[in-house]
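Not every chain is included here, but those present sit where they belong.
Labels run A, B and C following the written order; every chain starts at residue 1.
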Amino acid sequence: MKTKSRFLRAPVEPFTIQPGLPADEVLARMERISFQGRNLATARRIWEKMLGDDCTIFFGMAGALSAGGLRMIVAHLIAERYIDCLVSTGANLYHDLHETRGRRHYQGSPIQDDAALQAEHIDRVYDTYASEDEFVENDEWIAAFAATLESRPYTTRELLYKLGEYLWKETQRDGILTAAYRASVPIFCPAIADSSIGMGLSQARHHDGSSAYVDVIGDIIESANLVIRRPRTASVVLGGGTPKNFINQASVQAEFYDDRVGGHRYALQIVTDVPHFGGASGSSLEEARSWGKLATDAEQVTVHADATVALPLLVSALASSAQETLAKRKPLRFDLSGPVMAVEGRPFPKLRFEART
Amino acid sequence: MKTKSRFLRAPVEPFTIQPGLPADEVLARMERISFQGRNLATARRIWEKMLGDDCTIFFGMAGALSAGGLRMIVAHLIAERYIDCLVSTGANLYHDLHETRGRRHYQGSPIQDDAALQAEHIDRVYDTYASEDEFVENDEWIAAFAATLESRPYTTRELLYKLGEYLWKETQRDGILTAAYRASVPIFCPAIADSSIGMGLSQARHHDGSSAYVDVIGDIIESANLVIRRPRTASVVLGGGTPKNFINQASVQAEFYDDRVGGHRYALQIVTDVPHFGGASGSSLEEARSWGKLATDAEQVTVHADATVALPLLVSALASSAQETLAKRKPLRFDLSGPVMAVEGRPFPKLRFEART
Amino acid sequence: MKTKSRFLRAPVEPFTIQPGLPADEVLARMERISFQGRNLATARRIWEKMLGDDCTIFFGMAGALSAGGLRMIVAHLIAERYIDCLVSTGANLYHDLHETRGRRHYQGSPIQDDAALQAEHIDRVYDTYASEDEFVENDEWIAAFAATLESRPYTTRELLYKLGEYLWKETQRDGILTAAYRASVPIFCPAIADSSIGMGLSQARHHDGSSAYVDVIGDIIESANLVIRRPRTASVVLGGGTPKNFINQASVQAEFYDDRVGGHRYALQIVTDVPHFGGASGSSLEEARSWGKLATDAEQVTVHADATVALPLLVSALASSAQETLAKRKPLRFDLSGPVMAVEGRPFPKLRFEART
C-alpha cells in the first residue's frame, strides 16, 4: 500500500466500554471518535487551555437551564472560578432565585393537558413544572428588594450584584446569584426587561413610583471595558440568544476603542440551533471570525447537543482533569459594590469607555 | 366497508399542479395536505380571522430577517395595518436602518474564507454580507440622533418612534422604522442593549456624556397597558428570542392587574427551533396555555419553517385573500410622540399599570 | 466611500408584496433574498437548467410524502417528464397505491390519544391518519398481484413496472405508480423489504409458496447501467434515506466501470436533516463531491425545508417558467417490460454492468 495521504494521519479510535469509567476518561475516549462526541471532548480540552492561559473567560447561558437542573453546575463554575463573567437571560436568574429561596421546579411530562395545568396554576417548561402562585410571590419579594435601591440608574451588573447580596443575606444558600455575589463575579443580563425579574421591578415601580432605572447602555460600556482592561478573552456559550451576542458585542465594541483587542482567543459553544436559517443563536464560530468576534487563529469548537446532556458530563470531567490547572489560575479580582466596577483595585471610568489615547 | 371512524372525516387532498397559480391559491391547495404545508395554510386562515376580529395584533420578529430580505414585507404589514404593535430584536431594526439609509446587504456564500472577509472588513450572516465600515458609519449616525434626545429616560418604544421620525425626515424612504413612524405603530425592543443600536447609544454617551437613559422597565409597563386597554389580543411571531417572550409577558403581566385579560385569542408562530430542549424560542403553543399566555380555546398554529421561505408566500397570499377584511378593519390609533403613549386619544397612566380598581 | 469589495457585488433585494402574484413570480422575487428562501429559488433555476441540458434526471423521495398530499405532484413530474427515473421508499409507493385504489388518508392532529386511535385501528403519521383495516386489505391485493408473477427473480424496477401496470388496468386512475407505468419511467425501491409492499409480498409467499424473488442486487446493476448509458446525470432529492444514497451509489458504481462518468452535473436536495451528526440523510452536497458523487463543478443547492412547504411552490413555479424548456426536452425512452430494461431501443446486458472495454 502506498504512502498515506496527508489527510489520513489521525485514525478514529473506536470507543471501548469498561465498567466504572470516570467521566473524564469517558471524554478522553471520545476525543478520537467523530461527530458531536468528538466535539464535546474537544470542548473539554479547549476549556482547559483557557484555564491555563492568562485570559478572561466569559460564560453565556440561554435556554431554561436553571429550571432544567443545571444551576448548581453554573454556581460551581462561578465559585471555583472556571469563569470570570456571566451573561445570562433573565429567566435563568429568576429560576435560580426561585430555588435559592427554597421553592422548587418539578419533573413533569411534555405531554400533558395544559388546560388542566392552567386550572391548577402550574406553568410548564417542556417536561418541567412550577407553581404560578410561588412565582407571583417571588415578584413581591423582588419588589421588596427594589425598595432597597436608590433613585438612580443601575446597570444590570450592579443591580444583580445587589440582588445576589440581598438573597445571600436572607437565605445563606448556594445558587448562581449568591455564588456570584460571594465570589464577586459580575453578571450581565442585557434582556432583563424580558423576564420575571423585569416584571418584579415594574411592579415595584407601580407600587411606590420607585425611581431606580435599569441602565442597559451602561452594561454595554462596562462589558467592553472589561475586555479593554485585559484584551485576552475567551467565550463559553450555552445556547444562543442575547448572552451569545452580548459576549461577542463586548469584544467588537472594545476593539473600536482599543486596537489591541482582536476577538476571543478561545471559543466554545454548546447549541441546538443550526446556522442555515441565518439567526445569531445558531451561527457558526467561523462566521464569528468575519466580524472579528473571534481571533482568526482562535481555538474553537461548536457542540451540537442539549446542554442537559453535555454540561453534566463536560464539567464532571473538567472537575477531575483541570484540577491542577485551576489551582494555579489567578482569576481577575473584581470589586462590584459600586456603580462602576473595579478590576484588580482599579475602577473603570464613569460613563465612558476606557479608550486608549 | 363499514362506517368510518370519527377520526376519518377530512381526507387529505393531494396538491395538484397548475401553471400560473397565484400565491393565495397555492396556499388554498395546501390547506388539505399534511405536515408543515398544511400548517402554513392554516396560518393564513388564522391571520385572516385575527384581522376580522376586533383585536390587537402583536408581531414579533427575531432572526436576521431584515438583512435576509424580509424588511419590506414587515414594512408592508405595518403600513397596511395587518399588525398593531411590533416587538423586534435590535439587529432587525439596525439592519433596516442600514438599508433605509441607502446602504445594502449583499448576497454571499455560507462557505467562504472568513479570514479573507475579515481582512476586507466584511461581516457575514450565513450567506449574506455587509460592510463593517458602513456599520461603523451608522453608529456615528445613531450617535448624532442620540444628541437630539433630552436628558431623561426613554422607553425603547418612545426612542424608536423618535428614531423612525429622524430617519424619515432625513431619507423619506420606506422601511420598518419609517413605516412604523408614519403609521404610528409602536415598536418595542426589549433587548436593545444587545444590538448595534445600543452600541451607537453607548458611543454617544462616551462622546458627550449624553444622559438619555433607555428605560426598559417602562416598556414592560407600557406593553402590559396596551393589553389592559383592549384585552382581546393576538400574537404573530417569527423566530423566538426576546420578541416571542415579551409579547407573552405583556399578556401575563396585564392579567396580573386586570382579570379580563385571559391570554392571546389567536397565536401563530413560524419557528425553526424545537420544543424538546426546553428553550422558550422553540416552546410549543400548547405549553403557552399552561402559563395563561394563550387563552385555553385560542386558535393557534406553529409552522416549522424558515421565515424566508414561509413569509413571502404567506403574506403574498394574505394580500389577495384578506383584502376585503383588511379594508373593514379599524385598527387602534396610537399617539406615540410622548413619554407615555395614548390609544384612541386616551393616554396611559405615567409610571404605572392601568390597573382596574 | 471607497470602491466596494469584490465580495459586495449582488445586493439583497427585499421581497416586496403584491396581491395576485403567481407562484413563479414569488420564487423569482425570492432569488435575491437570503437563507433558505434564496435556496428554494435557486433550486428552481437549477432544475430548469437540468431540463434544458441533455441529461438524465434522477428523483429521490423519502419521508411520508404520498400520505402527506404530494403524490400527485410526483405523478405530474413523471407524466410531464421533469424527471427520468424515480427512486423511492416503499412507503411512498404503498401510500400512493392506497389512494390510487380509492382509499384515502385523513387530516388529523399531531396531539391525539394514540391508544384511542389504536382502539379504532387508525394509524397515525404525525397529523395524518389512515385506516389499518384498509391497509390490511391492500396487503391482500398485493398478494393477488404477486400471484401473477413468474417464479424467478425480479428487480424492484421490473416488479414496480408490473405493479403499476396491474394497478392501472384495474383502476385507470392517476398516481405515482400508474403515471410511471404509462410514461415508462423506471422506479427503483432499494429498501422494498422495509415497507408494506414487502409485507404484502411476504404474505403471498406464506400463502402459496410464491417463488418470485426480489432481486435487489440486480437493481444496483441496472441503475448503474442507466448512468453508464448516458453519463450526464442530475439528482433531485426530497428527504434523505435510501433514495438519496442509491442515486449517488448508481453514479459511483457506474464510474467504477466507465471513467466517462464523473458524478452528477446538477444536484438539488430538499432536506430537513442536518450534516453535523454524520448521517447520510443530512449530508451536504459539498461532502458528496469528495466521493465523486457530484462533479467538482456541479451546480448544486440544498434547501433546508419541509417538502410539503417547498415542493408545491417549487413545482407550481416550474410549471410556468419551465414550460418552453420542457416542451423542447427529449427525455430518454425506456422499455421496462422485461427483466432487463432497454433505453432508446437498446437493452442493457443481462446480469452485468455495461462496462467499457
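Side notes on the structure shown:
FYI, a residue touches a chain if its C-beta (ideal position, glycine included) is under 8 Å from a C-beta of that chain, and two chains touch if they have at least 3 such contacts.
These figures come from a predicted structure and were not determined experimentally.
Here 3 copies sit in place, and the number of copies making up the whole complex of this structure is 4.
Here, only the chains that are shown with their structure count from here on.
Distances from each chain's CA mean to the overall CA mean are smallest for chain B.
One finds 27 Å separating the Cα centroids of subunit A and subunit B.
Centre-to-centre, using mean CA coordinates, subunit A is 45 Å away from subunit C. Here the spacing of subunit B and subunit C, counted between their Cα centres, is 38 Å. Residue positions 274, 276-278 of subunit A are each in touch with at least two other chains. Here subunit A touches subunit B in the complex through residues 62-64, 67-68, 91, 110, 112, 114-115, 117-118, 122-128, 132, 136, 153, 190-195, 198-199, 201-203, 205-206, 209, 213-217, 219-221, 224, 239, 241-242, 245-246, 249, 252-253, 256-257, 272-281, 283, 286-287, 289-292, 296, 306-308, 351-353, 355, going by the rule given at the top.
Residues 1, 4-5, 7-24, 26, 29-30, 32-38, 40, 64, 67-73, 76, 99, 104-108, 111-112, 117, 120-122, 125-129, 131, 133-134, 286, 303-306, 308-313, 315-316, 319-320, 323 of subunit B are the ones that touch subunit C when the two sit in their complex. Note for the complex: subunit A touches subunit C at residues 34-36, 111, 274, 276-278, 304.
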